[in-house]
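So the structure is just underneath, and the comments pick up after that.
With one protein chain removed, the remaining protein chains of the complex are shown where they sit.
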Amino acid sequence: MSHPIIEFAKTPSEHHVQELFEQAKEVQARAYAPYSHFLVGAAILTPSGNIYVGCNVENAAYPVGNCAEASAIAAMIAGGEKEIFALATICDSSDIGTCCGGCRQRVREFAKSDTAIYACGPDGVRAIFTMDQLLPTSFGPDNLVGFVS
Amino acid sequence: MSHPIIEFAKTPSEHHVQELFEQAKEVQARAYAPYSHFLVGAAILTPSGNIYVGCNVENAAYPVGNCAEASAIAAMIAGGEKEIFALATICDSSDIGTCCGGCRQRVREFAKSDTAIYACGPDGVRAIFTMDQLLPTSFGPDNLVGFVS
Amino acid sequence: MSHPIIEFAKTPSEHHVQELFEQAKEVQARAYAPYSHFLVGAAILTPSGNIYVGCNVENAAYPVGNCAEASAIAAMIAGGEKEIFALATICDSSDIGTCCGGCRQRVREFAKSDTAIYACGPDGVRAIFTMDQLLPTSFGPDNLVGFVS
Partner (left out) sequence: MSHPIIEFAKTPSEHHVQELFEQAKEVQARAYAPYSHFLVGAAILTPSGNIYVGCNVENAAYPVGNCAEASAIAAMIAGGEKEIFALATICDSSDIGTCCGGCRQRVREFAKSDTAIYACGPDGVRAIFTMDQLLPTSFGPDNLVGFVS
């Protein structure tokens, strides 16, 4: 899953987007979603060219479940990286399925305002957003300056 | 806390906004935030004219804490109502402090796209948003149609 | 909902347990659980004799939902109190339904090791636990000493 370090343009190459989609789709099939039956996959591309994946992990106690994006971010952090260059999510809803608000917040911690987020369906990318489009005027680490040390 | 049922215009009256601000500020002072020291208050106005409040409730295990908006929504649901007409949040950050993404999602479950959300600081309203401005192209119940029954 | 301040024995009186059960059952009926259809109510008795209630509040994005105990705790904190003397939860599962682990942690932040927790079903109390029985050798604020300031 490792690639030579490359200079990215502001958005990932078509090749990388295709790889994000495919890896998101592959991990989506392994989602644990016995309660909602709604399988979600996510794949993160980092500036180093690595891809980290995750799927949703539900729980009988719904609020302690994990979204796919949270799982992919956890894989990225465990892999020693802290920056999201691009993200693809995939689900099977008939309309576009975007990240939930909780995940927009999770992604925002490690993304820039123009980080590209691809909302995919079974056949490919359905919509492209920037981080700032999905979570405008966001709450973030800056709000805690002077409070948390 | 109960008022006669009234016809709202699309946005709450100045009187109601002032009341939301004051009640949010009052409950903010009771927030339990020994870990972040970041106190947040929230107040919800429902179409019936009732106001429900909540503050953040932190926990030594950070992810099981509750945001102020979640607390206010819980009060509304316990009170037998399921629609947010307007919401005010208050925090003490130097810049505007908006709802985190998780709370935008929580509010979205009970709000409309044009529901007014007031971001307040100690001295009053700092910014006004609609639900759709804070969580555009949102994930929601419609995405689960055909999956969850 | 306010009572004269009284000296509690180590466990609440039968009268208080009955009141906890009834208030938990009443708020359970107002739970918002369109995804699991599993309605939960919770009622907290504080040392001052006040009772605070809450029910579960689900969300299309499952992990941002609120458990009933979290909702009741939020009401207690918003009410200006920080100690749980006793807690009753109610659900309709055929077997005993106890607090999920997340809620055991939430309760633990405001409880003592011998705080009484009543697991109720539609007809009344099914089992009684102490906090320490439900969350033995718990993680808690003490673990963060020296890390968080």
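A, B and C label the chains in the order they appear, each numbered from 1.
Here, contacts are C-beta pairs under 8 Å (C-beta built on N, C-alpha and C of every residue); 3 or more make two chains touch, one makes a residue touch a chain.
Not measured: the values here are computed from a predicted model.
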*Who touches the missing chain here, C:Y52, C:F85, C:F110 or C:F129?*
C:F129
_Residues of chain C (touch criterion as defined above) contacting the omitted chain_ = 36-38, 64, 91-106, 108, 127, 129, 133-139, 142-148
*Hey, which chain A residues sit against the chain that's not shown?*
27, 30-32, 34-35, 53-55, 57, 59-61, 64, 66, 70-71, 73-75, 77-80, 82, 102, 105-106, 109, 139-141, 143-144, 148
*Chain not shown, touching residues in chain B*: 35-36, 58, 60-67, 70, 100-103, 149
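Going forward, only the chains that are shown with their structure count from here on.
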*Point out which chain occupies the most central position, where each centre is the mean of Cα atoms.*
B
*What whole-Å value do you get for the distance between chain A and chain B if each is reduced to the mean of its CA atoms?*
26
_Gap in Å, rounded to a whole number, between the CA centres of chain C and chain B_ = 23
*Once you find the CA centre of chain A and the CA centre of chain C, what distance in Å lies between them?*
34
*Can you tell me which residues of chain C touch two or more of the remaining chains?*
35, 60-61, 64, 66, 70, 102
